[in-house]
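Below is one structure. I have some questions about it.
Entry: chain A
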Amino acid sequence: MIGLSHYLIVSAILFSIGLAGVLRRRNLLMLFFATEVMLNAVNIAFAAISHYYNDLTGQMFAFFIIAIAASEVAVGLGILIVLYKKHGSLDLDDLANMRG
Partner candidate 1 sequence: MFEPIKVSMESLNLITLAPMLLAIAGGLVILVLDLINSKLHKSLYVMLTILILIVDFGATVGLNVNERGFFDVMLIDGISIISQLLIIVASILFTPLALTSKRFHEYSYPEFFALFLFMVAGFQFMVASDNLILIFVGLETSSLSLYTLIALHNRANSYEAAVKYFTMGALSAGFFAMGSAVVYALTGSIELYQVAQVLAARLGEHGLMLAILGSSVLLMAAFAFKLSLFPFHTWAPDVYEGASAPLAGYMSIVPKIAAFVVTIRIFGMYLDLGIEWVRDIIIILSVLTMTLANVMALVQEDVKRMLAYSSISHAGFIMAAIAFDTTEGTASIFLYYALFMFTNLGAFTMLWISRHKVRRFNARFDHPYEKFSGLIKIMPMGAVIMALFMLSLAGVPPFSVFWGKIYVMQAAVNAGYVWLAIVMGLNSAIAAYYYLKLVVYMFLKDPVKDVDTVYYNLSKPLMAVIGLATVATVGAIFYVQPLLSYLYYMISASGY
Partner candidate 2 sequence: MDNILSVLVFFPAIAALLGFVVNKESARVYGITVAAIEFLLSLWLWFSFDTANAGMQFVEMIPLIPDFGVNYYLGVDGISLFIIIMTTLMTLIGMVSMSIEKDVKNMIITLLFLEMTMVGVFVALDAIIFYLFWELSLVPMLYIIGAWGGPLRVYASIKFFLYTFMGSLVMLVGMLFVAYIYHSLTGVWSFAITDWYLLVLPVNYQLWLFAAFFLGFAIKVPMFPFHTWLPYAHGQAPTIGSVILAAVLLKMGTYGFVRFSLPMFPDASVMMITPIAVISIVMVVYTAMVAYAQKDMKQVIAYSSVSHMGIIMIGIFAMNGEGIGGSVFQMLSHGIVSGALFMLVGVIYDRRHTKLMSEFGGLASVMPKYALIFGVMLMASVGLPLTIGFVGEFLVLLGFYQFSPVMTILAGLSIIVGAVYMLSLFKKSFFGPVTKEENKKLTDLTPKETWSLVPLVAIVIWLGVYPKPILDPINKSVNAMLVFMDQKAVTQEAKDIIKVPHAATKTGEVK
């Protein structure tokens, strides 16, 4: 029987994968995907907990996260496109003009 803890473990694994992606990826686009993975991991958790408590709040939260993730992508991709136009690259390591 798949219980709450299973969902939570999946969520935690997904979150960790996302985090690892954020930390390791050099390509900005991949990095965005990684953050999406993290947010979706949270969504799984919320949905599962919501079910567990039989409470709708968690699902609501998940919906909001989906919405926000969508707008994040919108804004983020917009910035990325401009950046790509300017730089011609989405590699993180090229993006270190300001430091110190």
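These made the cut because all candidates are chains of the complex that A comes from, given by their letters.
Throughout what follows, a residue touches a chain if its C-beta (ideal position, glycine included) is under 8 Å from a C-beta of that chain, and two chains touch if they have at least 3 such contacts; residues count from 1.
Predicted model only: the values in this text are computed from it and were never measured.
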Numbered candidate touching chain A, per complex, among 1 or 2: 1
Touching residues (chain side chain A, partner candidate 1) in the complex: 8, 11, 15, 18-19, 22, 28, 31-32, 35, 38-39, 41-42, 45-46, 49-50, 53, 55, 57-58, 60-61, 64-65, 68, 71-72, 75-76, 78-80, 82-83, 86-87, 95, 97-100
